[in-house]
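Sharing a structure with you now.
Each chain you see keeps its place in the complex, though not every chain is here.
Think of it as A, B and C in the order they're written, each chain with its own count starting at 1.
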Amino acid sequence: MTSMTAAETGRPVLRVAQVGYAFMGAVHSHAWRTAPRFFDLPAVPQLRVLVGRDSAAVSAAAARQGWEEAETDWRRVLERDDIDLVDICTPGDTHAEIAIAALDAGKHVLCEKPLANTVAEAEAMVAAADRARERGVRAMVGLTYRRVPAIALARRLVAEGRIGQIRHVRAQYLQDWIADPQAPMSWRLQAERAGYGALGDIGAHIIDLTQHITGELITGVSGAMDTFVKERPVADSATERGQVTVDDAAVFLARFSGGALATFEATRFATGRKNAIRVEINGSAGSLAFDFEDMNVLQLFDASESPETAGFRRILVTEPEHPYVGAWWPAGHGLGYEHGFIHQVVDLVTAVAKGDEPTPSFTEGLQVQRVMAAVVDSASRHSVWVGIAT
Amino acid sequence: MTSMTAAETGRPVLRVAQVGYAFMGAVHSHAWRTAPRFFDLPAVPQLRVLVGRDSAAVSAAAARQGWEEAETDWRRVLERDDIDLVDICTPGDTHAEIAIAALDAGKHVLCEKPLANTVAEAEAMVAAADRARERGVRAMVGLTYRRVPAIALARRLVAEGRIGQIRHVRAQYLQDWIADPQAPMSWRLQAERAGYGALGDIGAHIIDLTQHITGELITGVSGAMDTFVKERPVADSATERGQVTVDDAAVFLARFSGGALATFEATRFATGRKNAIRVEINGSAGSLAFDFEDMNVLQLFDASESPETAGFRRILVTEPEHPYVGAWWPAGHGLGYEHGFIHQVVDLVTAVAKGDEPTPSFTEGLQVQRVMAAVVDSASRHSVWVGIAT
Amino acid sequence: MTSMTAAETGRPVLRVAQVGYAFMGAVHSHAWRTAPRFFDLPAVPQLRVLVGRDSAAVSAAAARQGWEEAETDWRRVLERDDIDLVDICTPGDTHAEIAIAALDAGKHVLCEKPLANTVAEAEAMVAAADRARERGVRAMVGLTYRRVPAIALARRLVAEGRIGQIRHVRAQYLQDWIADPQAPMSWRLQAERAGYGALGDIGAHIIDLTQHITGELITGVSGAMDTFVKERPVADSATERGQVTVDDAAVFLARFSGGALATFEATRFATGRKNAIRVEINGSAGSLAFDFEDMNVLQLFDASESPETAGFRRILVTEPEHPYVGAWWPAGHGLGYEHGFIHQVVDLVTAVAKGDEPTPSFTEGLQVQRVMAAVVDSASRHSVWVGIAT
């Protein structure tokens, strides 16, 4: 066993089942294991069951990742009384079915992003979350970058009025892992599994982050998309080739509810950029800039400073005053990618234990889905502006 | 007198008249004075006449900036036999009239950007340049950032195939000098003088630079524009307010002729960004990135490097091997804003003396104008895609 | 229980006792817990006993940090048969006694740096390690920054000859946590507990790192030290003040065995620098630069590149080809401070299981101690050069 126990802590346990154990599942498992070691949680997560289709593989993963049991059918887990929460780390085409069933079975749900592959699925999930809420059952979508301390600090500064009225948002999520035309097919390149390509996988994050930081919503978009490499080799096959049915890149203009003019870009063809989530926000009182490739830093320009000494400040977001940071290392000792997931567990467990609504809610996930659908719609109609009801 | 003389150098002189002596005129004067001091030019510029409407002011400026004579009517200059070239540094609404008259009078012309305030004017200017060319008279538009060494190096690297097939272009020209709603009116905020706002003043540069570096043309755009502050105080008046009739910011998506997907943004509301001309280009073989706020640097990512040691290289573009740099200081001793103008003089004088066509030609200036017109057209029609004939 | 079990994994266990549970102990615990979750270790660490003097506190920490038992006397732990390894995370004045006793009791030892507070203690510890080695018992000193991937990559590149003959080393470890004269006393400011101040706490790291990366030893130094604030308030006392008996800052010149000329600086008074471990190495074939405040990056200059495109490359050390990184996240998803400790566990467990000598050895720790003693000696004798036998 891995988990802290109720006996050890005198606190209630939160019994978790996780569906999926690949890269994303491993990060989630690490977060479940680690959160109570550094944060004083009102309930202690117990890593009860890991679920996957391949029996041998899921058993090995359960041992490796610290789960008490392995299971091959997620439906069986929903029937058990000893599971409080289901964490869904599978591809997008399975989210709706699992999440709705879990919520209806009275399990709290954490669902990886994008919430679903279509707006219709996402709407059904919101309906299930609404039904569940009435019974005290909670639902949250996993847009973890919100919990990177520099991003949480950015939101705080905007909320405090440090940036003023927002005029511009520019956001890019740049990767390059399929820039090589010989990079093989994967489920992420198939529309029936992944829904969208770069737009859904990484574009969803910058849509959410910019709305989260600004506290505003996107009200309309004009988009263009492309698939640069339409056919790719199939791994482990000398001759077979697969069709890429999702976008390699998506760009769009947008308006925010406060009037800001924005540009967005999501691509996996930005050679040399590995995980460059870049957000810059310009307001009447100041500006903010962030790049995940230097994730412990937030840049702040304060327009109230004297022109003689004004300049973008490189805030090293590692001080105890910064969001989440007090639980970790001394100043200057940076955090890594996984910390966003640990903070997500902290906030989710806290909300569930206290009976609060965790954020981002499924409704927020649906809104991100609607923005993506509007981009696709616009791109299919000569980039004409498409409004998004808010 | 300021100029080097033919007697001193044994080389022919090129007798210059310059129209305009404000900020842009001062930079041009510095370039005319300085170019022959550091470069071996085939002809020596002679600063013969400075032209401006206010007699006292232009006389003072002529003395200050090193011109032999001052003149208040540019038409009289065109009638003189002792002027070879007319350099036009006035607001855009006067470009067409002066340039066409000068070319028709047999004077070579250097005309500041944007070439004109409308496509129609620009077309008339191209026609004049075509007529003039047959008589050996040359025309050039002043898109000086092309001659920043880091930009010239970027173009060279693309031409050598170091970047491969270009997938993405992202370009921003960010300033903040009117982010404050109390910043006063100026001719740059009036459509009848300036034509466009941010789009024409600074957007023109990134349209030109990205096409210049890539060697490709923009084939279509989807645009959005806004005027955030519609009314501003009039300088030297306690109560009067003027209407801002140009765009404060313009954003657009674009396609390049080779298929690249692009985003552009030109704004004067990016608080804290002073003159951030940012261009990033991602290709199948590598990437380039530039920011004018660190103007002596070009970033290069070479995808052929081993993943173990690949990374964006900060090339300090101050080596004798770099474009234009050999004439200046030792490695590591940076150049400034004015050097682009000096290099422009070098290339123009060389072309004129050798009977070559200088670049960028008026035709290139017209094409930039067409892109801008397409952005405005798209922005006025719900951002629908507008093609640009190439 | 936290640990993976032998039954789960089919691999032998390595039963660990850890002495100390404050900041450094918490990081070590995290490393013991986490290493087997991401790396295939030949033995599985079992978190058997946590040791501390305060019974209630150590029990709470054991529960929190995942240890099976708590214990107040480290001597009792040495008498137990079910402990294979002792991890010492206490202040430096206790290192020698615990480590020597543990090694003599046949326990493998991991000892935090600095190895000891004096050269004499460190020599006794080396003697104990030598005795232990003959019985197959291993000793390692915890200079964890060696295991930051960017540092490990730097060492690899030097070893491959990419830097050539090393001419210069410049190393700084800059913090600012006592720059404020009102920052309170702590054991780190008392010579009897900490040995040295900035020199021992942080200077030890840059001495080790530069020797580790270059594969060379420091052969002599010229040093100067100072205590800027000699008296400080005592925490929880309105009036009491304590004497600072260690150095606030230490600077020294050094020679490396290959002839390189070096400068070193360790200070806690570098206002605004939080954990800036900066190492730059210049060689005949290239240069390397690192700053822990951007810990996932290594800068490389390769002098064999054409001057046209040469430049410092910002290598994002997050590729599977990089040391330790393959076990973690996709490219571009950064690691944090704790990963160095996890990698330390990986290498130590592997060495112990395979019967290899782990590094850095106590002998290496002693050599670092000798360099520090030479700095102190030089500083006390007008900075005269003091050689270090190698």
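Keep this in mind: a residue touches a chain if its C-beta (ideal position, glycine included) is under 8 Å from a C-beta of that chain, and two chains touch if they have at least 3 such contacts.
Computed from a predicted structure; not experimentally measured.
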Once every copy is counted, not just the 3 shown, what does the total come to?
-> 4
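Heads up, the rule we're going with is that only the chains that are shown with their structure count from here on.
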Chain whose averaged C-alpha position falls nearest the assembly-wide average = A
Among the chains, which has its CA centre at the largest distance from chain B's?
-> C
Chain centre separation (chain B, chain C; CA means) in Å | 55
Starting from the mean Cα coordinates of chain A and chain B, work out the distance between those two points in Å.
-> 43
Taking each chain's centre as its mean C-alpha position, how far apart are chain A and chain C in Å?
-> 35
Junction residues of chain C - those touching two or more other chains | 316, 319
Quick one: in the complex, what on chain C touches chain B?
-> 153, 157, 162, 300, 302, 306-316, 319-322
Chain A partner contacts - residues on chain C that touch it in the complex = 1-2, 4, 8-9, 23, 26-27, 29-30, 33-34, 37-38, 63-66, 175, 177, 273-276, 292-295, 316, 318-319, 329-339
Interfacial residue positions of chain B with respect to chain A in the complex | 167-168, 170, 172, 174, 176, 179-181, 222-224, 226, 228, 249, 251-253, 255, 259, 261-263, 265, 267, 269-273, 282-287, 301, 303, 310-312, 378, 382-385
